[in-house]
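Apart from one protein chain that is not included, each protein chain of the complex appears where it belongs.
Moving on, here comes subunit A:
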Amino acid sequence: MTEMYNTKNAGVRRLMQEAKELSKPTEMYHAQPMEDNLFEWHFTIRGTIGTDFEGGIYHGRIIFPADYPMKPPNLILLTPNGRFELNKKICLSISGYHPETWLPSWSIRTALLALVGFLPSSPAGALGSLDYPPKERKRLAKLSADWKCKECGCLMKDALLPITEDGQSKVNEEAKKLATQVKFQDESVLKQQETATEETVERQEENETAETTVAVEASRETGTPNEPVLSESVHTEVPTPVTTSESMVQEPNQEQSSQLSHQLTARQLPSSNFDWSLLLKIPLALLCVAVFIILLARRVFVENESALRDVSEL
């Protein structure tokens, strides 16, 4: 493979170095480039003991942007896990175009550990995330041992080193810490949150009740956006606030998303949600046109009539 790439290229050098660093499987993770493409890797990670993912071994792809490590890698999970949808890009630090929360001094190891730490966190309704009940996740974790990657032929139960209690606790500490720093989300979440924020702000402006304000204040105090939220409902869909009582569930995303939308103010998109007021506007417009035509017709009519009258008088 070495001959295929320009080894003077800093990014290529870095990826080759990382491949060397990760060449041997560890207890918790392993990743190697595909044989024919240095910018696509396959990885394997182990679920943390004491979570729904205990005993689970999960496999996936890593797609690197051309300017890695300046921009973050994209991860895609292939093994059913009940936390992330399969075959969908889970973007590290939200999206390749918003690399602000990714540091070039982080590595693939950092990304994998963050993913391990991120698995047990609450999806909080994020798109691309799954919120399967613990029972199902545990079942999937058990099944994962016999899962085999069609592309690289890697069998999960053989992919990592056998686990030792000591080795895991050390890595897990790091993983947990990283998970609070790195955000794993489907890239669409960004957009979703933005719309949600806009709508919520709108809503707040419209009914500035004490109730809403209190809800916001309370959620601000609850802190981190990824903290498990009060929702017991299966939230696999859009985090759009529906009622005031639900806003408690929504709010933890707020601070983060308002920051995001702030960053994006210059790039705001017109919302492509259907504009329901059109239902009112279009008939009104049609009515106006109709009235205008009737009046015009009447005028023509009256003129013609008087002309006819003139003719008959003649």
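In this section, contacts are C-beta pairs under 8 Å (C-beta built on N, C-alpha and C of every residue); 3 or more make two chains touch, one makes a residue touch a chain; residues count from 1.
The rule we apply is simple: contacts and distances are computed from a predicted model.
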- prompt: The chain that is not shown, which UniProt protein name from "U6 snRNA-associated Sm-like protein LSm6", "TBC1 domain family, member 12b", "Ubiquitin thioesterase" or "SUMO protein smt3" does it carry?
  reply: "Ubiquitin thioesterase"
- prompt: Which residue from A:Ala19, A:Ile63 or A:Leu103 sits in contact with the chain not drawn here?
  reply: A:Leu103
Statement: Note that subunit A touches the absent chain at residues 9-11, 13-14, 17, 21, 67, 69-71, 97, 99-107, 109-110, 127, 181, 187-188, 191-192, 195, 199, 202-203, 206-207, 237-238, 240-242, 267, 269, 271-277
